[in-house]
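This is the structure I want to talk about, given as structure tokens.
In this view, the complex is presented without one of its protein chains, the others remaining in place.
A, B, C, D and E are the chain letters, set down in written order, and residue numbers restart from 1 in every chain.
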Amino acid sequence: MSERKTPPVEPVSGTIMPRYAGPSTYCRLPELRDVPYCDVAILGIPFDSGTSYRPGARFGPQAIRQASRHLRYNFHPAYSTEPYRAFQVADAGDVPCNPFSIDEAIEQIESAASNLLEDIETLVSIGGDHTIAVPLLRAMHRRHGPVALVHFDAHLDTWDTYFGAPYTHGTPFRRAAEEGLFDDQHSMHVGIRGPLYSSEDLQQDEELGFKVIHCDELNEMGPDHVARRIRERVGDVPLYLSIDIDVLDPAHAPGTGTPEIAGLSSRELVNILRGLKGLKIVGADMVEVAPAYDHAEITALAAATIVFELINLILCGRR
Amino acid sequence: MSERKTPPVEPVSGTIMPRYAGPSTYCRLPELRDVPYCDVAILGIPFDSGTSYRPGARFGPQAIRQASRHLRYNFHPAYSTEPYRAFQVADAGDVPCNPFSIDEAIEQIESAASNLLEDIETLVSIGGDHTIAVPLLRAMHRRHGPVALVHFDAHLDTWDTYFGAPYTHGTPFRRAAEEGLFDDQHSMHVGIRGPLYSSEDLQQDEELGFKVIHCDELNEMGPDHVARRIRERVGDVPLYLSIDIDVLDPAHAPGTGTPEIAGLSSRELVNILRGLKGLKIVGADMVEVAPAYDHAEITALAAATIVFELINLILCGRR
Amino acid sequence: MSERKTPPVEPVSGTIMPRYAGPSTYCRLPELRDVPYCDVAILGIPFDSGTSYRPGARFGPQAIRQASRHLRYNFHPAYSTEPYRAFQVADAGDVPCNPFSIDEAIEQIESAASNLLEDIETLVSIGGDHTIAVPLLRAMHRRHGPVALVHFDAHLDTWDTYFGAPYTHGTPFRRAAEEGLFDDQHSMHVGIRGPLYSSEDLQQDEELGFKVIHCDELNEMGPDHVARRIRERVGDVPLYLSIDIDVLDPAHAPGTGTPEIAGLSSRELVNILRGLKGLKIVGADMVEVAPAYDHAEITALAAATIVFELINLILCGRR
Amino acid sequence: MSERKTPPVEPVSGTIMPRYAGPSTYCRLPELRDVPYCDVAILGIPFDSGTSYRPGARFGPQAIRQASRHLRYNFHPAYSTEPYRAFQVADAGDVPCNPFSIDEAIEQIESAASNLLEDIETLVSIGGDHTIAVPLLRAMHRRHGPVALVHFDAHLDTWDTYFGAPYTHGTPFRRAAEEGLFDDQHSMHVGIRGPLYSSEDLQQDEELGFKVIHCDELNEMGPDHVARRIRERVGDVPLYLSIDIDVLDPAHAPGTGTPEIAGLSSRELVNILRGLKGLKIVGADMVEVAPAYDHAEITALAAATIVFELINLILCGRR
Amino acid sequence: MSERKTPPVEPVSGTIMPRYAGPSTYCRLPELRDVPYCDVAILGIPFDSGTSYRPGARFGPQAIRQASRHLRYNFHPAYSTEPYRAFQVADAGDVPCNPFSIDEAIEQIESAASNLLEDIETLVSIGGDHTIAVPLLRAMHRRHGPVALVHFDAHLDTWDTYFGAPYTHGTPFRRAAEEGLFDDQHSMHVGIRGPLYSSEDLQQDEELGFKVIHCDELNEMGPDHVARRIRERVGDVPLYLSIDIDVLDPAHAPGTGTPEIAGLSSRELVNILRGLKGLKIVGADMVEVAPAYDHAEITALAAATIVFELINLILCGRR
Partner (left out) sequence: MSERKTPPVEPVSGTIMPRYAGPSTYCRLPELRDVPYCDVAILGIPFDSGTSYRPGARFGPQAIRQASRHLRYNFHPAYSTEPYRAFQVADAGDVPCNPFSIDEAIEQIESAASNLLEDIETLVSIGGDHTIAVPLLRAMHRRHGPVALVHFDAHLDTWDTYFGAPYTHGTPFRRAAEEGLFDDQHSMHVGIRGPLYSSEDLQQDEELGFKVIHCDELNEMGPDHVARRIRERVGDVPLYLSIDIDVLDPAHAPGTGTPEIAGLSSRELVNILRGLKGLKIVGADMVEVAPAYDHAEITALAAATIVFELINLILCGRR
């Protein structure tokens, strides 16, 4: 990547090419190959072979990009940002993932992410099922050391194995804990709810270093309070945000593999995220969008919008 | 039913048979014929000939069972329960209901429920349209005497007749009142909203003995307060819970026959239910799931999850 | 229109003709040609050629009418009204709009609305995309002078032009401001959210005379507070309400052209509206229902129910 | 009905009011009350309480009317007809049918049809489930005596009873045979296929006087040959055509209650019908459209188009 | 399995329990555990980890069983059979397949099928993706020796590897050929169409011993001729039929993972199958039904009906 002598290449303008047309990159941003430097790369990870229930998240990256056409992105009033003019965001395309070998796919993802992180500080991945968090955290760790991990999800994703498999979409954060990929003094789950596989799930999760904000606590706390608790937990440690779209209620995100009722509304999630302004986000993933179960693109649109919130948060964390 | 010499037969384990496969019973529980004793029976009532608008709830029982595959059921942290290890729950299959004769179907349901209640204390029915509440309350009354009736619904369901028919999904609780099937000092509707057929609807309803918590009151009260009011109303009278899925907002439950906007979120409903811990529930029904109008199973999943909440509540009420 | 010597013609009764059958007018009300006088006309405006993203609102009027069959309309407890007995509401059918000429369509709409307003005081239009607000406000202005304009929407709709076109669904309120069609001391937007095309959007909007209640403010204010602020802004000026269905969250209104997550729930919107009781509403539009993206009619049902709320509000404003 | 002194009232023109707007009558034809005389009435029969599997045909009449908006109807080249200029066709609205009493509904249908047939020679009914054929044939018999009955369907619909009920959508033609409503020397089924409830079904059907053209025979015969065999069977007896949309393959008509694969394509059915030119059709029904299972209106469009073919056939049979 | 002293246990009768209710086994047949002997077992194989494009066939077995409720099965006029009275058919439930290990799943399937084939002569499997044909053919070979293999599919499924994986849904018949699991003098593909990965695909396929009837040949040959060619190829060798639902056109079977236009109609396929009467079928699979892409159950219904045709064919081959 060459020197930063030019302003960022912005997305194709919606006043020239209608938003429903033109490039299929996220927000119609330039492809990575078309920019001389890059601050944030959007990386598609079309992989769902770690799914335990409804598969289809392999189509997630394309669906999120397609839904991102909806976004008016020039100026975000909640952050007072013009992100695509402030720094260079680009679409790095998809990682080729072997659908028939979880192990090989994990290597491919780790390798692709590590390569990108040599030149680019921040990576936002669009999945794909939650299995992909392991190789992403590995690559992140190589670049940034142990990160604070804040994980939005209906589920803990810290089981040990599933059908004997150590790497599935229900186990990434136990693997990550075992490998020391995140800083267990500054990490937490947000949005957890519903019944569990075992009464020991919560206890074991705590032993891995996680704090939990249960979804029901939202009833009393409100988004601002939740954000404050996250900020307190994270402190000034570099932060990795892992967001499973099923943290949203199925009414807001039907298009996912393991929906769980009684979840967050999209407004709650967006407002929690906005409360994280100032945290130094160095990476994020947005996973588990399964378009075959979506309708009217509402799940993909939620994911695409959340990714845009993340881009603004990343920008704010750098200033 | 024989003696209780063995621990309960649990559902098929999701670590052996993936949740999307295996038996089609509710939560993949044993069939009633496969257990030596039973504490709670899940009874399908595939009947929708009492429907005034969109039919299709005849497919509700199958849809709820199919959606119950999603559930991780071993441990419920909100109740600290392991219900399927604590007592025997089993699937009693479907009642054969004549689709062409409301009268005969009512007899079939009453007879089937009464037979079950000879051996089994608690019945949770999955419908089916709301017409089925009448024969269920009759069977319940035979076993338990007049019960407290708490009814979650967008509608009162206490009209007199509809097109001259005394038994429809809009009239069950007037019939039940006339027959003295519930204790009118301890009964109430929750979630009522929307315009009415007549200005007298509310007054007549009150004369039948019902109190009402209107959906709009949720704005100020919050789920905990609502639960407290229900607990106060019910006291220690044995409780029958009748839940029409349309108490939920159409965003959370599109798959129903007479949706009404401005309803409860699934999180509100679940939290109200959790606030009922300690009440002695002796029966319940979950009605009006019409799968042809559902998408991505979100309505059926809501119903299946609520049934699981009920099972945990029943267990708590027994301890 | 002749003298008011007879009581209003009411809708076809749901106790004679099942609600799913009979006339396809809004709420199965009489057609305008069938009533001797009329207080409120429901006017369909099947036009979507001003749409910038997902088209299809041309099918909105039919969808809203079809969904209005769901409504039980005799008595509205929130207002203690029996609107269809209190004054004459009738369906004025559809305006023939040229789909290939925005200019001609605008003329057709203005002409049709003006003609109706010669005899009828209040018009509730069902769209159609938001372009139609301009000709409607012109007709309204001719009859009532500058009205207070309260606009519920995710978007400001005060851009200047779009692809060089002055009249699109993103520009109506700038045109209306330029023409002085509303009273800029008493007008506001409610529900605005999401990123913008430009950092100047909000400033320019303010220069046109609008106040804004952003959607996020709902988190703290609650519907009652929002309603109070609207009432304060409007005062006793005759009010025109323009409601874009996308003010609702996509979970509640997927069937629209430019959905934006993190929106209002239908319960919030309904409760804000109820808080406007007493304002003198002289006109309203309900726009941007795009049925091809709806499912289970939930968007159209929301629109139909909101229109019914409006009818009750209009009645209350007259008493 | 008054004298025929004026040309027929034609449908609303698609060059003035776009086809997706305007009246919701079949083909946007005038309502019956708006014409001084009428040759063919289109009658909606929103009834599905005789359905044995997937209900929802109660919404069929509205769906067929809505889909009829698609039709360009001025000139039909296959018949060289301009039907709406040649004779008066009008929409007679819906029969109010009691959804809770099959018996009462049958009386309502018979009464409504008989009343219409006092003034109007030909009735085309849009259903509704197949139960409605019995009261329609009664009314037809009263006016025209025993008619030839040609029945397009995947199923024979000549069972005796179903769940003890004599009147269901599986039994109408046995009832009609018992009552002598059709001429058993000139009647037949077309399109029958699939397995049967009993090996005696075909034999008993034959005893009722029916000949059968099985769907598989289409493979060799082709539409023209089938049409010839029908014409030979019917001769010059006044003909009643009863068309169950499930005679079409589910690929062409998914929106129905009891689909059966390996059926007719819409082109085959349309071409068979065109081969019936010259037969004197005095009545017809188009039943079993269940919109909740349709998509993109393809089933309702097939039904609406077939009804238009029938109107042209009726016209040809009169000349 | 005990002696055959009793007549077969038949499915639950549709005259007692409506077809939309009751057990969820295929055709509501008894479970295998409930019959003293069994001639044909229906085995669900919920596995789709070998899918190269749209996943979801793991939900195929449940969907096919659910759709089989539609079937009237007592008597099949095309074969003059009453299969469920003539021999014992039972539902053997689902094989527990590891979704995270193709190798382990293949072992599980082979083991389950082999165990069944010790007691039961004929197995009809419902998938699941086409990967499952390998273990099924292994089990079949162990019982019956090399079978004639007739394979209905849009695709050859004889690639070597895919992403390095030897066992995927695109490679089963090359593996089967390498292992000598079928008799290459009597095997063929039917329905092949569309472009190929390589010009050598057809040549390599021929070297494995397959003959091919391309889908386009249907235009001239007709189903009877195709059936004759299959019969000639198979002769009197025991036959295994492997049917990928994508042999049907997407109009008839949208719910599948790799649809290919220009395919067979369901009537063509059914008629080809009926032409195979007399062949000795010892096993079959019906694969690649992916319900998330289905609508109105038309794909699952096609699959369920084809399985019923197979059962009748098996019966005919035994007589």
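Assume a contact is a pair of C-beta atoms (placed from the backbone, for glycine too) under 8 Å apart; a residue touches a chain by one contact, two chains touch by 3 or more.
Quantities reported herein were computed from a predicted structural model and do not represent experimental measurements.
S.K.: Specify the residue from the set D:74, D:161, D:204 or D:219 that touches the hidden chain.
M.R.: The one listed residue touching the chain not shown is D:74.
S.K.: Among D:14, D:145 or D:317, choose the residue that contacts the chain missing from this document, as touch is defined above.
M.R.: In the full complex, the listed residue that touches the missing chain is D:14.
S.K.: Out of A:62, A:111, A:204 or A:219, which is the one that touches the chain we can't see?
M.R.: A:62
S.K.: Can you name the residues of chain A that touch the chain not displayed here?
M.R.: Answer for chain A: residues 16-18, 20-24, 44, 46, 58-59, 61-62, 65-66, 93-94, 96-97, 99 touch the chain left out.
S.K.: Residue by residue, what part of chain D touches the chain that was omitted?
M.R.: Here the touching residues of chain D are 14-15, 18-20, 69-78, 80, 82, 222-223, 249, 251-252, 265-267, 269-271, 295-298, 301-302, 305, 308.
S.K.: For chain E, which residues lie in contact with the unshown chain of the complex?
M.R.: Looking at chain E, the ones touching the missing chain are residues 52-54, 162-163, 194-199, 201-202, 215-216, 218-219, 249-251, 254-255, 258-263, 265, 293-295.
By our rule, only the chains that are shown with their structure count from here on.
S.K.: As a quick test, compute the distance in whole Å between the mean CA positions of chain A and chain D.
M.R.: Computed from C-alpha means, the inter-chain centre distance equals 55 Å.
S.K.: If you look at chain A, which of its residues touch at least two other chains?
M.R.: 52, 54, 162-163, 249, 251, 265, 293, 295
S.K.: Quick one: label the inter-chain contact graph as line, ring, star, complete or other.
M.R.: other
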